[in-house]
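Have a look at the structure below, then the notes.
Here the complex is missing a single protein chain, while all its other protein chains stay put.
The letters A, B and C name the chains in turn, as written, and every chain counts its residues from 1.
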Amino acid sequence: MKIGLVGLGRVGKIHLGNLIQYFTETEVVIVSDPLEESHDFARKLGVDRIVFDAREVLMHPEVEAVIICAPTPFHIPYVKLAAENGKHIFCEKPLDVDLKAIAEARQVVAQNGVNLMVGFNRRFDDNFARVKALVASGKIGEPHLLKITSRDPAPPPLEYLEVSGGIFLDMTIHDFDMARFIVGSEVTEVYVKGGALINPEIAKFDDVDTAVTVLTFENGAIGVIDNSRKAVYGYDQRLEIFGSEGMARAENRHENDVVFSGKDGVSGALPLYFFLERYEKAFRACLKEFLTCVETGASSTVDAHDGLMATAIGKAAGISLAEGRPVAMNEVLAVLEQKAETP
Amino acid sequence: MKIGLVGLGRVGKIHLGNLIQYFTETEVVIVSDPLEESHDFARKLGVDRIVFDAREVLMHPEVEAVIICAPTPFHIPYVKLAAENGKHIFCEKPLDVDLKAIAEARQVVAQNGVNLMVGFNRRFDDNFARVKALVASGKIGEPHLLKITSRDPAPPPLEYLEVSGGIFLDMTIHDFDMARFIVGSEVTEVYVKGGALINPEIAKFDDVDTAVTVLTFENGAIGVIDNSRKAVYGYDQRLEIFGSEGMARAENRHENDVVFSGKDGVSGALPLYFFLERYEKAFRACLKEFLTCVETGASSTVDAHDGLMATAIGKAAGISLAEGRPVAMNEVLAVLEQKAETP
Amino acid sequence: MKIGLVGLGRVGKIHLGNLIQYFTETEVVIVSDPLEESHDFARKLGVDRIVFDAREVLMHPEVEAVIICAPTPFHIPYVKLAAENGKHIFCEKPLDVDLKAIAEARQVVAQNGVNLMVGFNRRFDDNFARVKALVASGKIGEPHLLKITSRDPAPPPLEYLEVSGGIFLDMTIHDFDMARFIVGSEVTEVYVKGGALINPEIAKFDDVDTAVTVLTFENGAIGVIDNSRKAVYGYDQRLEIFGSEGMARAENRHENDVVFSGKDGVSGALPLYFFLERYEKAFRACLKEFLTCVETGASSTVDAHDGLMATAIGKAAGISLAEGRPVAMNEVLAVLEQKAETP
Partner (left out) sequence: MKIGLVGLGRVGKIHLGNLIQYFTETEVVIVSDPLEESHDFARKLGVDRIVFDAREVLMHPEVEAVIICAPTPFHIPYVKLAAENGKHIFCEKPLDVDLKAIAEARQVVAQNGVNLMVGFNRRFDDNFARVKALVASGKIGEPHLLKITSRDPAPPPLEYLEVSGGIFLDMTIHDFDMARFIVGSEVTEVYVKGGALINPEIAKFDDVDTAVTVLTFENGAIGVIDNSRKAVYGYDQRLEIFGSEGMARAENRHENDVVFSGKDGVSGALPLYFFLERYEKAFRACLKEFLTCVETGASSTVDAHDGLMATAIGKAAGISLAEGRPVAMNEVLAVLEQKAETP
């Protein structure tokens, strides 16, 4: 399979390295990045053609599948261009912050009959995939309660937070996707309670750094997500689903499994520091899923609809926080139906 | 110290047994229960005087302190009578389901200068007491997020549920007390999402068996309680508090610490079955606290105000569930101020 | 059932308290202790007759079963006297340090048709009992490897160590019994490697404070016990059995299940301090087993043979340490056969 890759930032480099070492049945024929200093990385890994313009990749005649790791504002236009050129597409998350734009891109993808996979790589984490398998097998019975803990080790700089789109589209969006994935049912209502408890400055952007989000699902299950921008002990990624027949819990992962027992107590390792360490294998597994889907012609398991819904829940959360009330998903999704009715 | 005990039900028996074996510096001079078949238990433990009428205990001239384990509707009248007779009082929870009645009893207790301790014994559980100590010592810094999981192994019969006062006053009330205890700040707002997911029948009583409750605290912290009436794996009592300097988690307790590793996986023990097993030592520690307070003249650490607030939060939760909106505690507590203003 | 108890030391008090609170179907009719200051404890628990002379208990006409908690040198004579008077006997461990003396007492017990149970209470610990059940059910298949970790929080005073009979008869004897119990097969050979690593002074008594003992079992399994007189983090009591179909591990027990995560790491509670805390429930369960056997007429599950073998393995360990070689159990047990041959 001949592959093109767009964007050699942090995540683009991970995908390229994985393609070279682990997916030797593929060939990366072209890579693009607007910054020259990034080209060296690809060169050392033996990529022959490295260009500045993403469109050269997206329209390259030999390329069958593209990996899009450009900044978020470019996702939708690049996805459309790739689809129109008949390429299968792996696109980093989030697809976009605008629901209509995502819906349009979804249509273009469908019209061109290509595969679009959104890079919600956490679904492929060993822990979360195992929980999903337990739920899917019926081991927990009917899902009743979902709990997700998702905390970062440290907040990004204020300048970033100002333009991030808010905690729900920037950070919790991963948890919204995870919630839908694990419960296997659509969210119907969102309620948020949040605060600027770590840094009061961010209240200026009408944003919060600590939040509890309650999700109601179509199948009756109730979900809770707790977020913090700053866990002093490191990245905290846990999940628990409780149902009529049992409970599955995914614990946090740690640097090692060594326990020291001394006269003052028993102590163990800190968690793996952040998402690059924690999800190292998940990035690889996610890419593998995409390559397998392309090869076998199977539909992507994480598609445009998933990308759309994660963003939509984020929108609802923002309204709930601002207005202090539960928000029905229909309220947020109405914008799409209006459009559909328009012509 | 001379002690009288009212009520030889399940919990009354536990207190009596503990008094006899572990608190040998006290003397149980009189015990009452309206049912003759209960008297035998006390007789075997060597109690000399066993009567049918609680008032004989509450007014006994030699008795310095009373343990009230009668059914909830008797709590307030017995507390008042004991206070008026100058006895120190240990009363099982909940004090009552009516806020005004609790407030009145509180006044009588204060006027008579006696100690009243409410039997929120979970505060004295080894796990939760340890978490409280970590919070109190400043180890977790400013509290940001509180998570309580509280699930019963099996729901009570429908007939009981019909008259129980609802899940929030019957079951979650313990968690409301725990929440205030751990965070060390008053609750200002309550939001509930619930469902009759285990047995749809209970929806007839406008009750739920599965609930997520979001609490907002005066100090800015946000709390989440998740409840289920039926955890097939047994009693589930966990707690987590996350703050600016760290997190403390109390895990569930299990029957044993044995792990079996076989070709199909690794397996361990179920949790301790229910509150009698789980809180066996906490009952004892709670009673010890009361006896120490009486002996030293110190104020009770779990007093009438605590009893009142737990019930008040339960009321707010009921309103939130019924009306689908966040409810401010002031709205519920207003009934007390009105009364104060009345005359 | 009418019971008499001999000896109100630390363990005698535990048994008496348990009899009064938990085994209300029994009646303690008489208790003895040579020291007057101990009598008060029994008096407060409502025992009517408290005497100085153990023989009054052992020969008391109403007593059906006796609990012997006197110092070790009195065990054998008291066991014999009780047996000759037709009492069922619960005797604290070790029965004695002399194999012949134990064998003789065993004969007297058998001749009088009474039950003798040796108080190896660790067998009734929730953890170890669970491991035994897993082994007995065949879940681990054929046992191949047994590992016991047994470490005390602090060494006894040197004066005690001088007369203790050495680490193997004083401390490891519990582990020898546990090893036989768990594997369900007799020990055939013992090899020891030890050192005076904590306090070189004890080498003067030809004793060690740190030891690794390798046991060979009749069924082919190999066992390892590691002992230390001083684990700075507290009492350490673990066990692991590995077989053809799986492994069962009993972890150490801790004061609580709270984990604190801060910027410097993750920390938890210390173990339960020592045997009184750790085996509190096991003492009760062990006593219950005895009472049940007496009531139903069943044979004791921990009998004189068990008491004999634990002491015999301790003897073999001492020889191995002294001579630096593996010692066959036959070599130690030969002393009994000689006696049997001497008509």
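We take it that a contact is a pair of C-beta atoms (placed from the backbone, for glycine too) under 8 Å apart; a residue touches a chain by one contact, two chains touch by 3 or more.
What you see is a predicted model, and the numbers here were worked out from it, not measured in a lab.
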{"item": "Absent-chain contact - pick from C:224, C:319 or C:335", "value": "C:224"}
{"item": "Of C:18, C:172, C:216 or C:300, the one touching the omitted chain in the full complex", "value": "C:216"}
{"item": "Touch with the omitted chain, as defined above, among C:10, C:43 or C:193", "value": "C:193"}
{"item": "Absent-chain interface as seen on chain B, which is shown", "value": "231-233, 254, 261-263, 265-271"}
{"item": "Chain not shown, touching residues in chain C", "value": "141-142, 144-145, 147, 149, 151, 191, 193-195, 197-198, 210-212, 214, 216, 220-222, 224, 226, 228, 230-233, 236, 242, 244-247, 324-326"}
{"item": "Residues of chain A (touch criterion as defined above) contacting the omitted chain", "value": "17, 20-21, 24, 41, 44-46, 126-127, 129-131, 134, 139-140, 245-253, 255-263, 269"}
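Assume only the chains that are shown with their structure count from here on.
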{"item": "Chain at maximum distance from chain C, centres defined as averaged CA atoms", "value": "A"}
{"item": "Central subunit by CA centre of mass proxy", "value": "B"}
{"item": "Intercentroid distance (Cα basis), chain C paired with chain B, Å", "value": "40"}
{"item": "Euclidean distance of C-alpha centroids - chain A vs chain B, Å", "value": "42"}
{"item": "Residues of chain A whose C-beta touches two or more other chains", "value": "231-233"}
